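Heads up, one of the protein chains got dropped from this complex, but the rest are sitting where they should.
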Amino acid sequence: MEETRIVNATWDVSTFKYRIEGQGLTRMLSGMRDAKLIGIKCSKCGTVYLPGSFYCRKCHIEIDEAIEVGDHGEVMTYTVGYADVRGNPLEEPRVSPMVKFDGCDAWVMGALEGVKPEDVHVGMRVKVAWAEERTGSLQDMQYFIPE
Amino acid sequence: MNRKIAIAGYRMKAASDLVTTRERLTFELTRGLFDDLGIDRDHVGTTIFATNDFLDGRTISNVFLDPPAGVYMRDESKVEMDGLSALVYACMRILSGQYETALLVAFGLCGSQVSPYLHVEYTLNPTYDRQLGLLNELSAAGLQARSFLNKFGYSEDLLDEIAARNLRNAALNRDQARGIKDASAKDIKDSSYLYEPLRELHTYPATDGGCAVLLASETKAKELTDKPVWILGMGQSIESYYLGERNLYESRSTREASGRAYAMAGIDKPEAEVDFAEVSSLFAQQEPILTEALGLYGPGDAEKAYAGDNGIAGSLPVNPSGGPLGAHPICATGLFRLNEAIKQLRGEAGKNQVKKAEIGVVHGQDGVCAQQNTVVVLGI
Partner (left out) sequence: MRNVGIIGIGYTPVFVSKRKDVNIAEMISEAVEDCFANTGLGPDDIDAMVFGNMHTFEGVNMPHLWAADYIASLGKPVMRIATGGTTGMSAIHAAYYHIASGLHDVVMVVCFEKQSEGDSQVGLMGIVTPEIMAMLQAGIDISGSSGMGALAGGSAGAISFQASSYLARSGAGIEHIDGMAALERRNAAKNPYAHLKDANATAESVARTALISYPIRFGHICPTSDGATVAILASEEKAAELADGAAWIHGLANCASDASAGNILEGVITDPAEQMPCQLAAKQAFERAGIKDPKKEIDCVEIYNGFAHQTLMFLEKLGMCEVGEAHKLLDAGELEINGRCPVNASGGVVSTNAIGTSAMNRVTECALQILGQAGEHQVEKDVHKALSHGWGGLMQYVTITVLADKPRKG
């Protein structure tokens, strides 16, 4: 029997003009230049989202109370990356924690520098290493370092 | 059906561009609906989404819609079809006795975020039809239109009449995205051919739109609303993918679906018992094809119908809302028909209100040239 033919085709995502929520990100970016993390707090249950959300998941109401969140926090979980999405090995292992900032309920992903992979642990205290010259971009928050 | 199910309330929204995100639209529709009914997300037993990953341009596209719909630590599922199929599923869940209320959320942002034609493009057999490039939603609709006109001996003028009536109706309806005030057949004929005999104004517009609908068991419905609209019957069917296997001038699967829905509703003579219809006719020729399959007009009855019987003031109005020629938010379109029927049955349709509205039939479709169809019968 003849083998089935393979037809190469792509799903062209450039045909999409995605619109996504910008309020939380805009708020967050607004504080970056001043080395501040701005989240949004639910007026009803007090949950603090970072980046902010326009509604509260738990209360299902609209929320819009900007609140500054600490730039120190706790490692809630972490991974050490050895390969990229295609399985190609990385030159150096990459430590990526999810951090819960003080005064915030959200877990934020990032890179952790200044610590060996074998020394990272859940519960570890870390802080943001801010860029010297900040431009109001997410990259102003360069990475986490141990507290 | 072993228990009665009613629609307690709905919210709907359509425009050529809603200038919004999926999340915000979902939140606004559901929050608004809950506020209308004086309830909260805690009152919702189960939620069924009708959205499509290909329209959203995302894998598992309902992932981020759960919380804005109030589904946080709650029950949900997704029917990846026209929203009327989601309604059938929601009814099944209530009929099982496991749930008392069910929320439906459906939308398509095909006006602002993606071309609606992509949706059908990707349903095609990927190794043959899609590569060959001859078949697409519009060329198929052109074949269907020609087949219908030819079979019953109509001229293209009929398509103009149908489109003009729908767009006139749509102009009266604030829930539509497109309408043409006092549209005439000539206005339609002035639009350009897409695939002969199909002209631009014979086809649905690219639309953003979405809706949220709350279904409830009899007891719950009576707590939630003074104007429950009851679901009397439902039916579904599918036919061959291959256009060559079908008679394009008729809709066999709609006939099968409506037969099931009428049997459940105890309707023997739909042409006499049904007061109006809201059908998902995406192209002008689909309206007479579908209403024939729904048993409302005889085959080739289109001339009689277009003498006025199917107008808002006629004896058996079809798409008094203006139908999908006014808005086709893919995935939500069948539920838009449902909501328009609810308006009629509650006497809230304003300038689109028909004279007698006690029993209405609504229709939703999926696939090329309505390959798959769902029919729901409603009453007060």
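For clarity, chains are labelled A and B in written order, and residue numbers in each chain start from 1.
As a working rule, a contact is a pair of C-beta atoms (placed from the backbone, for glycine too) under 8 Å apart; a residue touches a chain by one contact, two chains touch by 3 or more.
Keep in mind that this is a model prediction, so the values were computed, not measured.
J.: Taking the full complex into account, find the residue in B:57, B:270 or B:379 that is in contact with the omitted chain.
T.: B:57
J.: Take the complete complex as the reference. Which residues in subunit A touch the chain that isn't displayed?
T.: 1, 3-4, 6, 9, 11, 13, 16, 18-22, 24-25, 29, 39, 47, 49-53, 57, 76-87, 89, 92, 94, 96, 98, 105-111, 113, 117, 121-123, 135, 137-143
J.: Would you write out the residues of subunit B that touch the absent chain, in ascending order?
T.: 1-2, 52-54, 57-60, 62-64, 66-67, 71-81, 85, 88-89, 91-93, 95-98, 119-127, 234-242, 245, 253, 256-257, 260, 366-368, 371-372
By our rule, only the chains that are shown with their structure count from here on.
J.: So what's the Cα centroid distance for subunit A and subunit B, whole Å?
T.: Between these chains, centre-to-centre, one finds 40 Å.
J.: Residue numbers of subunit A touching subunit B in their complex, please.
T.: Subunit A residues touching subunit B: 5, 7, 9, 11, 13, 15-21, 54-55, 57-58, 60-62.
J.: Could you please specify the touching residues of subunit B with respect to subunit A in the complex?
T.: Touch list, subunit B to subunit A: 19-24, 27, 30-31, 34, 40-41, 57, 67-68, 70, 72, 109, 112-115, 118, 122, 126-127, 130-131.
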